[in-house]
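One protein chain is absent from this view; the other protein chains keep their places.
Chains here go by letter, A, B, C, D and E, matching the order in which they are written, and residues are numbered from 1 within each.
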Amino acid sequence: MGFFEMTKTALKTVLSRPVTILYPYQPAKKTSLTRGHVVQDGSKCISCSICVKKCPSQAILLNKEAKTWQIDRFRCVVCNSCVDTCPTRCLSMDTQYTAPASVQGVEVFTITYVKPPKPEKKEETKE
Amino acid sequence: MTYLAKSPWIVHYDGSSCNGCDIEVLAALTPIYDVERFGIVNTGNPKHADIFLVTGSVNEKNREIVKNTYDQMPEPKVVVAIGICAATGGIFRECYNVMGGIDKVIPVDVYVPGCAARPESIIDGVVQALGILEAKRKAMNENAGAAAKPAGDAR
Amino acid sequence: MKQEQSIIPIDVGQLIGSVEQCRNEGYRLAQIGCTKVGDNSFEVNYSFDKDYVLRNLRITVTAETEVPSITGMYWGAFVYENEMHDLFGIQVKGINIDFKGTFIQTAIKYPFGVTVTKGEKP
Amino acid sequence: MTKQIIVPFGPQHPVLPEPIHLDLVLEDERVVDAIPSIGYIHRGFEKLVEKREFTEYVYIAERTCGICSFIHGATYCQGIEQIMNIEVPERADYLRTIWSEYSRLHSHLLWLGCFADSFGFENLFMAAWRIRERILDVFEQTTGGRVIQGSCKIGGVRRDIANDKLTGMSRDLDSIQKEIEELTTVFLNDDTVRHRTRNIGVLSRDDAYHLGAVGPTARGSGVAIDLRKTGYGAYDRLNVPVITDSCGDCYSRCYVRCKELFTSIDLIQQAITEIPDGPIDVKVTGSPNGEYFMRAEQPRGELVHYLKGNGTKFLVRSRIRTPTLTNIPPLVKMLQGCELADVPVIVLSIDPCISCTER
Amino acid sequence: MQIVQLLIYLILFPLIAAVFLLFAKKSVERSWIVKISALAIGVVSLYLLVAGFDKGLITYTISGRIFDLAMLVIELVIAVYLLWLGLRHRKYSVVILVLIQAALLLWFEATYGHTIVELPNNLFFDQFSIIMALIIGIIGSLICVYALGYMETYHEHHKDIADRRGMFFFWMFVFLSAMFGLVFSNNLMWILFFWEITTFCSFILIGYSQTAEATNNAFLALAMNMLGGVAFVAALIYITTIDPSGRLLDLGALINSGYAVAIVPAVLICFAGLTKAAQMPFSSWLVGAMVAPTPVSALLHSSTMVKAGVYIIVRFAPVLTGTTEGMMIAMVGGVTFLLTSCMAISQSNAKKVLAYSTIANLGLVVACAGVGTYNLMWVAILLIIFHAIAKSLLFLCVGTVEHRIGSRDIEDMGGLIERMPKLAIMMFIGMAGMFLAPFGMIISKWAAIEAFIQAPFGLIFIIILAFGGSATLFFWSKWMGKIISVMRHQENLESSIKSEKWTVLWILTGLVVVVALIFPLISSALIEPFIMQIYGHTTRLAEANITIMLLMMGLLIIMPFSMLFQSKTPKMAPPYMGGMTTEGGMRYTGSAGVSRNLVLSNYYLRNYFGEERLFMPGTLACWGLILIAFIMVVGVVL
Partner (left out) sequence: MIPEPWAPVVNAVIYLLLAPVVGGLIAGIDRKVTARMQGRVGPPLLQPFYDVGKLFEKENLVVTTTQNFYVLSYLVFMAVSGALFFSGGDMLLVIFAFTLSHIFLVLGAYASYSPYSHVGAERELIQIIAYEPMIIMTAVGMYMVTTSFYVGTIVQSAIPIVLYLPGVFIGYLIVLTIKLRKSPFDLSTSHHAHQELVKGVTTDFAGPNLAKLEIAHWYEYVFLLGVVYLFFAWNPLLAIAAIIIAYFLEILIDNTTSRVKWQMTLRSAWLVAGTLGIINLGVLYYLRMVVVP
C-alpha cells in the first residue's frame, strides 16, 4: 500500500516537540569555528597590506597616513583569507555575524601599533 | 494597532546570487528557523507581498525583473537586500555584467550582510524591516489624508 | 591521479568530419569552450568523453571565422554555440536553436573578446 | 485549430528559487512548446581570473554555487594542482572527499525538498530540510561556514578535522541514515508521489547519452557516468558504486538521488575509517603554466573546470562547464508534451543550478 | 374577438406577410413589412394571453376537408421538389426517405381517405399553447426584426453568396405560420402537415448560403427529420388501422384513449419528436445546422422549431407516465443531456456551444416529459420558456458579435467587455440565465431535482443532472470569463450596431431578467392550471424560497452599483507575468528574444469531453434505448 507513506512521520512529528530554535529568544546556532565578522587589533597591525592584497573581494582599505584600517562589511565575504594571511595575527574572526543595517558604511579601526625601535628596517616597510 | 508588523509576507527574488543566500532564505522557512512564527509567509507573488527579499546583485538582464517585481507590490513595502552581493555586488562587484547592489535599481531599506547571510541574520533583517514598514504605512496614510498624491511615488 | 585527456588541434574545415567521427565512435559531447589566446584569436575546445577519456578537438579561429555548427550531430550543442557567440563573438553557422545573441545578455558586447589586466575595468 | 495559452514561466516564480524563464505554450494544460531563456544570473566572473591571483580565485570558484560550493573549490584546486604537479597529502585528499560527500548529502537533501515542493508536498519539503540542517551543522562545526565552506586551498585544505570529531560524525551519520531511510521511503513508495513522477519527463537512454546528460539525469536513464570513477581525491581508494535506473522518468532520477544519499553516507564512513594521519597541505610555490580539464562529480553530475595558465599569477582562462548547462538540452526534450503541472517537476528533476550554469 | 379567430389569424397572418415579402424587392419595403407584421404578431400573441389564460382547454372545429386536400397536395409538391433536389445532389438517403414517406402517405390516403370522418376539433387551445404561442409570437417576431439588420451585414460580408433575402424572409414567416399551426392543431394530420413544413423551412434556411457545407448539412437535417416524419406517418397509419373512422386522429382523444391504444402512436410520434429535438442519435443535424445565418439558428434551432419536438413529447407525456417506453424516451433525453453538456465543453465555436447546450436542454425537457409526473411536467414547461428566451438572446448576441469581430470563435471574444460593453453585459445576462442562480434555468434545474426525487427511477436522472449540470457550469463559466476579461488597449466596436438590433437585444435581455422575476406568476397563471387540468394536482414552489430567490436577484442587480462607491481610485498594475516586462499591456519579450503576445485560451479538455470520445457511445446508447422502446411497442402491437 503506497498511500499515506508520510502519515507515520507526520503523526510522529505532531506529537513530538518542534525542532525550531526560537531565535531571537534563544541564541543562534554557533560553533567555535563559525565565521562571523573580522575584527582587528590595531595595537598589533604593522600596516603590511598583505590582508588588503589577499582579500578576494577588496573589502579592506588601509590608510597608512591616517593610520586607519577599515573594512567594508558589505563587501566582506567572511572568507577568513585575511585572518589566515596576516603576519602578525592581529586579525581574528569573531563568531558573531554583522548586524543588518539600513545604510551601508565602513568600519574603521585605528592602528595604534608603534614600531619597536629597530632603526634598519624603517624604509622598506613603507614600500 | 498595526497588523502590518505581525504579518509580513515576503516575496523572494534571486538576482544573480550564487544560491548561497537563496538557500539560506529558504532555510529560514524550514523547521529549524521557522519564520512563520513571526507571521512571515513566503508568498512568491509580489502582489501579495510586503517585503521584497533580494539576493544577489543586479545585472543586465534582471534589473527589469527586479524593478517590475518591486512595482507590482502594493504599498507600503520594503526591500531587504540579502547578502553582500545584494548590498554591493560583493565578491562579484567587478564582473563586467554586475551593475552592483540592488540599490542601483530600487530603493533598499535594509541590508543584511554576510556571504552567505545566515538565517538568523535574515530574520534580524526582516524584523528590522518591519519597523520601516510601519513608518511607511503611517506616511502613506498621512499622504492619503493630506492630498491625493499619485500613488507609487514613495520612492 | 591524472584523468586521461588529449588535445587534438584541427582545422576549422576538419571540424565536422572529426566531430562526426567522434559521434560514430560513441563519444558524448562534454563541453565546448573558448579561450582568447591573442588579439582576435580564439581557441575553441570541443571536448568529447567516452569511458572517462576526454578527447579535445581544438580549432583556432578569429572572430570573423564562421564556425560550422555541430548541432546536426550533437543536438544539445546549441547551448555552447550560443554561448560562444554571445560571450566571445565567434560566429557559428546553422545552430538548431539560435538565440541570436539573447542566450546570455551582457552589459558589454562579447565581454571575453577583450583581455583586461588587473585593476582596470573592462 | 489550436487553442493556446502562453504562460511566461519565470524568471520570478516561487517554484523556481533561481530565475530562468520558459515561454510555455499550452493547449489546455499540455505543453506544446517550452523555450527556455537564461542569463538572469550571468555575472561573468570567469573573467575575474584576469584580476585575481590564482590562489585567491579559490574564493570565487567556491562562490560559483552556494550548494556545492566545496566541490567547486576543490575541483578548481585539483585542476591547478594537476597543472603545477602538486602532490597533495593523503589526509587532505580524504578530507576533501569527506566534505565533498557531505556536500552531496546536503545537495541531494535540498533537492529532495525542492522536488517535493514542486509537486506540492510541503511536509516532505520540510522533512527533507530538517535533515539537511544536520548536515549543515557538520559543515559549520568543521569549516565554520554553513553553505560556503571555504576550507579548500591549492595544495591541500585549510582546516583539519580532529579524529575524535570524525568518529562523532560517523556516529551522527548512523542516525541521519535512519531519518533518510524514512524520508526516501516516502519519495519512492508513496502513491501520490509516484503519480507525479512516474512516466513524467521520460528521457531515453540514447537521448540522455547523446544530448550530453550527466549525473543523476543520465544515470536515471541508465547511462552509468560517474566521474568519481576516475578516482580523483580519495575516490580511487574507496568503493564507489554507481547507481543507475533505467526508466528515465522523474521517478528514476529521484530514485538515483535517493540511493546516492546512502552511497554518500557509506563513502564518508569508508573515508573516516581509512583516513590516515599526516599533514593537510603542502606549500605552493610558483605559478601555473599549462592547461588542464579537471573533471569531478558534482551532485548534479560531471563538472568541468578548464584551467589555463601562462606562468603568471593570473590565469588566462578558467572555464567552468557545470552539469546543469549540459543538462539543459535534455530538459528541453523532456518538457515537450508534458503537462503544465509537470513543468516544475521536470525542471527540478535535473536539479538545475542556474547560478553555476551562467556563472 | 373570438379566440378561434385569433388562432386562425396567427396562423394565416404570417403567411400573408410572407407572400408580401416574397414580392418586396426594396429593402426599405421589406423592412417595414417585417417590422409591422412582427408587431402585429407579437401584439396578437399577447392579446391571446390576456384573452385566453383563464379559459382552459378549448377546441374548435374548422370544417376542413378542403384543407386536408390542400395539405396533401402541398406535401406532395414538397416531396417532388425534394426528390428532385435529392437526386440532383445525390443524397439518396433523402430520396429514399421521401419516397417512403410519400408512398406511405398516398397509400394512407388511398386506403383510409374515405373512411376518415371529419374531425370535430381541428384546432384547440390551452395554456400550454399560449406559452408556445407567446414564444413563437414574441421571440419569433423579435428575431425576424433582428434578422433585417443581420442579413444586411451578412451580405456585405459575404459578397459571394447570392442575396436572396426576399426568399429568406418569406420562409421565416412561413415558418412562423407553420409553428402556430403546429401548436394550435388538434388534428394529427394537421400537426403532421405543419411538422413537415417546419422541416422543410429548416432545410431551406440551413442551405441558405448554398455552399457545399450548408447544402450537406441541410440534407443531413432533412434526412434525420424525415426519419421522424416517416415514424409520424406510421403512427397515423397505426391509429387509423385501429379505428378507421380516424376519430383517434384527434390529439386529445388519442391521449385520453389510454395506454393500450395510445402507446404505439405515442412512441412513434415521440420518436419523431426526438429527431426534431435533435436528441442523441440525431444530434448531429442540429450542430450542422449552425451554418445557417444566426437568426435562423436562434429562431428555428433553439427557441421554436426544435421545441416542437419536445412540445409533442410533452403533449404525450400523460400517455408515457410510468411506462417503460416513457422511461426509455426519458433516458434518451437524459443521456443526451449528459453527453451533449459534456461535448459543449470541447467546443470553441460559439454557435456550436449554443447548439450543444440547446440539445442538452431539450434533452432535459424530454427526460422530464418522458418520466412525466405532474411536477416534472411543470419543470418541462418552465424549461421551455426560460430556454427559449435566454438562448435566443445568446444567439443574437453571438450573431452581432460575429459581425463586429468577424469570428464566431469564443477565443476571439476575449475582452468583449472592453470592446462591446453593452453586448457583453447582455451576453453575460443571457449566460447567467442559462446556468446561474437565481435565473431561470437554475430554477428549473432545482425544481427538476426536487421533482425527480419523487418520481420512479428519478435517482438516475438526478445523477445525470448532477454530472451534466456541472459540465454545463464549466462551459458557460469559461465563456463568461472570456468575455469579461479586461485586456487593455481595445477600441470600442459597438457604435455601428443598428438601433433595431439594440431594441431586440434589450427586449430579450429584459425578458431574461423579468421572466426570472415573475416566473411564479407565469407558473400560477399558465403552467399550474394546465398541469391541474391534466393531472388533477400541481406543483408549487415554496413561498420562502421564492422570496429568497427574489432577494438574491435583487442583490445581483444592486451589486454592480458597488463599483460606483469605490472610495479612492485604486492603483493599477499590469497582471503578474513572472516579472517580465510587458509593453502595451500584453506584449512581452520572451525566450530567444522573440516578442510575444500574451494569448490566453480556455480549456477544452478534448481528450475527455471531445465529440470523438462521447459521440459514438452516446449514439449507441440512445439507439439502444430507442430500440428497447420499439421492441416494447412491437410487443404491444402483437
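We adopt the following convention: a contact is a pair of C-beta atoms (placed from the backbone, for glycine too) under 8 Å apart; a residue touches a chain by one contact, two chains touch by 3 or more.
All figures in this text were calculated on a predicted structure; none of them were measured in a lab.
K.L.:
Tell me the shown chains the invisible chain touches, ordered by label.
P.N.:
Even though it is not drawn, that chain still touches A, B, D, E.
K.L.:
Check the options D:E46, D:E81, D:D190 or D:D281 and report the residue that touches the missing chain.
P.N.:
Here the residue in touch with the unshown chain is D:D190.
K.L.:
Write down which of E:G56, E:G481 or E:G635 is the residue touching the left-out chain.
P.N.:
E:G481
K.L.:
Residues of subunit B in contact with the chain that isn't shown?
P.N.:
Contact residues on subunit B toward the absent chain are 1-4, 6-7, 9, 30-31, 34, 36-39, 41-45, 47-48, 50, 72-76, 137, 140, 151.
K.L.:
What does the interface between subunit A and the hidden chain look like in terms of residue numbers?
P.N.:
On the side of subunit A, residues 4-7, 10-11, 13-14, 16, 18-20, 22 touch the unshown chain.
K.L.:
I need the residue numbers on subunit D that touch the omitted chain, in ascending order.
P.N.:
Output for subunit D: 5-8, 13-15, 26, 29, 116-127, 130, 190, 192-193, 195-196, 339-344.
The rule is short, and it goes like this: only the chains that are shown with their structure count from here on.
K.L.:
Of all chains present, which has the mean Cα position farthest from that of subunit C?
P.N.:
The chain lying farthest from subunit C is E.
K.L.:
Of the other chains, whose C-alpha centre is the longest way from the centre of subunit B?
P.N.:
Farthest from subunit B by mean C-alpha position: E.
K.L.:
When the contacting C-beta pairs are counted for B-D and for B-C, which pair yields the higher total?
P.N.:
Greater number of contacting C-beta pairs: B-D.
K.L.:
For subunit A and subunit C, let me know how many angstrom lie between their CA-based centres, rounded off.
P.N.:
Distance between chain centres, rounded to whole Å: 41 Å.
K.L.:
Can you tell me which residues of subunit B touch two or more of the remaining chains?
P.N.:
13, 31-32, 45-46, 59-61, 65, 68-69, 91, 94, 96-97, 115, 118
K.L.:
Residues of subunit E that touch two or more other chains: which are they?
P.N.:
Where subunit E meets two or more other chains at a single residue, that happens at 577, 579-580, 591-592.
K.L.:
Quick one: which bits of subunit C touch subunit D in the complex? Just the residue numbers, please.
P.N.:
For subunit C paired with subunit D, touching residues are 1-3, 5, 7, 23, 28-31, 33-37, 45, 47, 49, 52, 54, 56, 74-80, 87, 97, 99, 102-106, 111-112, 115-119, 122.
K.L.:
Considering only the defined contacts, which subunit A positions touch subunit D in the complex?
P.N.:
Answer in residue numbers: 2-6, 8-10, 13, 19, 29, 31, 33-35, 54, 56-57, 77-81, 84, 93.
K.L.:
Spell out the part of subunit A that touches subunit B in their complex, as residue ranges.
P.N.:
Per the stated touch rule, the residues are 18-24, 28-29, 56-58, 72-79, 97-104.
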